[in-house]
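Complex shown without one protein chain; remaining protein chains in place.
And now, chain A:
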Amino acid sequence: MVKRKLGALEKVEADLPNLQHKLRKDPKSYIEDFRAQHYQYESHREIFMTAPSSATDTGIISLRDLIDFIAHVADCYPDITKDFGQQLMDMLTQHHLLLEPELREKIVGSLVLLRKKDLLDSATLLQTLFPILISTPSKTLRALIFQKILMDLRTANAKTINHKLNRIMQTVLYNLVTSDRTSSKGLWAIKLTRELWKRQIWTDAKTVEVMKEASLSVNEKVIVGGVRFFLGGDKEREEMEEESSDDEAVDLGRVKHQIGINKKTKKKARVIQRAKATVQKRERKKSQPHPLNFSALHLLHDPQGFAESLFSKHLQSTKSKLNLEQKLMVLQLVTRLVGLHKLHIMHLYSYFQKFLTPRQPSVTSFLASLAQASHDLVPPDDLEPLVLKIANEFVSEASSSEVATAGLNAIREICVRQPLAMDETLLQDLVMYRKSKDKGVVMAARGLLGLYRDINPEMLKRRDRGKEASMGIQHGEKKEKRFAAQEVGGIEGLELLEQWKEEERKRKRAEKGLPSDAEDDEEEDEEDENDWAAWNVEDDEDSDDSGGWVDVHSDAEIDFSDSDNEGGPRPAKKAKQGDEEPQTAESKPDPKKPSIATTRILTPADLAKLQELRQEAAVNALVPGPKRRGQTLEARHKEDPLTAAEIEGLAALSAGKSTREERIAHAKEGKTDRSEHKSITAKRKERKEQEGKSTTNKEKARKKNFLMTLGKAKSKGKRSLVETRNVLRAHQDRQKRGGKRGNKGN
């Protein structure tokens, strides 16, 4: 017989994992063994500390194994191992440069393990790891520590927000960024902050403050990191949220069904449990109040000061070492701040002056930034020369079509934000470009025209104004907006609700056989009554179902509501009763008419309906089809940045810059998926085939080779009567049994 070969560990039974297992089961009985191993660790540590660089692997059990072992069972013997964490931290902080990589990783891992077992608090752990993160030259260690720090912060904030720890960590990061502005170590602060921001663990002003300091740093990398955060951090966060919400789509019904069919095993049971847990979790998440997520730009304490110092430090000063791309990024941030918070920076507009030539590299970004920087509180005197310069430099017959498009688009974007920046003759001049041959230029010029038809048609020539605008001028509706005039606020989508109510009423009247336009008080009040009855959202019952009861109630209510109406007659009624008013004006919500919100209290049911209508409108806006003019302007959110691509307009599309895939995607944008239109049988068949299942007997018979059936068909004709009888009988029998093998159940 061959002698079995023994491994070194087997020979001596130095089996730490085995001991660990036993210790965990019964810590009291094995305390002596643990103590021995602790002494062992102490001796090894002593050996190591005398010569940390010569970390030879001593025998079969190394220090690494011992550290691992003790870290795993430390929670069983807290009094023996009370110094263990501190010792590990000392070892790591003092010798992290000399330690061999494996041991180093093990120490970091063990520290995190101790933290998980609550033998170490998060603050201590982070204060140990963070200095190493920023000082160590080893890339792997940095990656490891970064991951561990992130994980620790996430777990610390998992159940409730750990404000204390967050504050400590944010202070550390803030100090790191502010202490030495020339070093690139601030990059770690940025990386960490951005990651935590993305995961919505840190969402407060202090975080933004760290990034603000980072973007005011001297080191280019740190500056860019900070600026990038402000420009893209929120978008990243939104994407992350969407991703996490729809990643694991569990079909509980399907899982349950499968477990009914297949063999019941523990694993299957676990699967269904997990599916249930995820579904529950998602339900809980749905019912949770949505967290208030202010964007980073809104959380800034002093946007004016920040924007000013960014501008003077990185853009205006001749000493700044940023290259064009980085400068553009900073400029983008500054202009976004200016546009969003309606700030005013003295030299910002004159700064643009020298960049606005077609020869300037990435001039469209400059144009986009300029448009972003203009808002209705900017004095028109500041913007007028810039608009003029753009018109002179970009928009001329001699310049190429792309250039003209970009110029026109930029002018339009500026004028959307500050209409007073435009001068009448210039506008009339620019509008003439809609007769150009190039499509991009035409579209851009039309955009400008449409804009001024909307906001100030008087500046246009008479024949350019269009029908609606001319009528508006006649009625005196369209008036030039004065500088810094504020619009009256309202509830978003209220006109939708009003319209909906109107339609509902008409429908009900039609049901009852009344003329849709006729009006009487009782009807109105009953409806009003219905509204109050449906105070709650869930309350869906119609008052018509319980006729008598409501009648009495509504009678009692009449007086009350009449007296209520005496003070101020319902404006909607007045509008209806007035016969002189044109019908068209009624169908469109009149902005001057006092809205529904001023005459009545909106019930929760109303608000729910309002929300629904708003969503519907948003969806409708996305559906392709004839679009109203200027919708794209409305659709864009105020916070969204203006990009260079928007300035380039059609030129970007036609210039062949987009790849084939992009063009295909663009063409497909609104179309529904073609493959969805199939018969149910075809779909089922496809699915079956995909799952690798077999076909039915019928299908097999249909597909059977003709030659194979031939023999049977031939012999069929030659059968004797007895044979035929037997065959028929056999067939009948088989049918009763339920197939060849029979149905076992019957």
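By definition in this document, contacts are C-beta pairs under 8 Å (C-beta built on N, C-alpha and C of every residue); 3 or more make two chains touch, one makes a residue touch a chain; residues count from 1.
One rule holds for everything that comes next: contacts and distances are computed from a predicted model.
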Hidden chain of the complex, named as in its UniProt record, picked from "Cell cycle checkpoint RAD1", "DNA primase", "Pre-rRNA-processing protein" or "50S ribosomal protein L20": "Pre-rRNA-processing protein"
Of A:44, A:228 or A:465, the residue in touch with the unshown chain: A:44
From A:22, A:327 or A:481, residue that would touch the chain that is not displayed: A:22
Chain not shown: contacting residue from A:32, A:243, A:397 or A:669: A:32
Touch list for chain A against the chain that is not drawn: 8-9, 11-16, 18-19, 22, 29-33, 35-37, 39-40, 42-44, 46-47, 50-51, 54, 56, 58-61, 79-80, 689
